[in-house]
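For this depiction, one protein chain was excluded, whereas all remaining protein chains were kept in their positions.
On to chain A.
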Amino acid sequence: MPNAGNNVAARGDRDAAAPPGRDAVPALAVAGLAKRYGERVALRDVSFEAGAGELVALTGPNGAGKTTLLSILAGIQPPDAGTVSRPPGEIGWVPQQPAVYSKLSVAENLRLFARLERVRDVDAAVRGMLEQTGLADRADDEVGRLSGGNRQRVNIAVGLLAAPPVLLLDEPSSSLDPRQRERLWEFIAALAARGTTVVYSTHNVQEAERHADRVLVLADGELLFCGTPAELEAAVDGEAAARGARDFETSFVRFLHERGH
């Protein structure tokens, strides 16, 4: 299992290696996760693996359990059953709502979380993050005065401060306009290219198709599908073609419907 303390070296190895394959040691392995809130089952026996540098999209209808799954991986709440291969300390977390202090400036937020994360060179980490997210010129602005898109960038920057090998993002694109969204995907792709395993959730199945190495489809807490976008397309189209569905989105809804969701 990769060692978080040895992050930089591990990342170097991954850069040199061929694109991640299924046989490599997974950067993240999840087995038999289950969670219920009282009577309601939020997750039922969810298992999957993701390799280093892999981009994983988690999609499914409202209330499918996407946020629940991500927050269990992030260590925010414990699962009722199942295991996660990494401790939360080695996983970066970007919640749906920006989790930063609106009364503090961008730099102050980054510095605070860098200190709390016990990052060794705080100033260097903050400077690096400001540059990576293109926020250097807004460093001294109060976060409360930033646009939603920029606030989301600060949110992502905080999740990346400790240079985690795995990054989780909950609906990162939902509050962004199309241009900001494009920039976000570029940023995330670059991150994955440098070896970070990225798991994100989205409502938009087309987004999942376009920006993922692997797609997980979750509905009512069950993992319905786990495979490449091409495989998903094949599975969805195979069923929908006979019924004459016009586009992928409609086909996907049908796909879910066929499985009782």
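Note that contacts are C-beta pairs under 8 Å (C-beta built on N, C-alpha and C of every residue); 3 or more make two chains touch, one makes a residue touch a chain; residues count from 1.
Note that in this section contacts and distances are computed from a predicted model.
Chemist: Name the absent chain by its UniProt protein name; which of "Hydrogenase maturation factor HypB", "Metallophosphoesterase", "ABC-2 type transport system permease protein" or "4Fe-4S ferredoxin-type domain-containing protein" is it?
Modeler: The chain we cannot see is, by its UniProt record, "ABC-2 type transport system permease protein".
Chemist: If the hidden chain were put back, which of A:Phe113, A:Tyr200 or A:Phe252 would touch it?
Modeler: The single option touching the absent chain is A:Phe113.
Chemist: Would you mind spotting which of A:Ala74, A:Ala107 or A:Ala125 touches the chain that isn't drawn?
Modeler: Among A:Ala74, A:Ala107 or A:Ala125, only A:Ala74 touches the chain that is not shown.
Chemist: Even though one chain is hidden, which residues of chain A still touch it in the full complex?
Modeler: So the residues of chain A touching the missing chain come out as 71, 74-77, 87-89, 93, 95, 97-104, 108, 112-113, 115-117, 142, 158.
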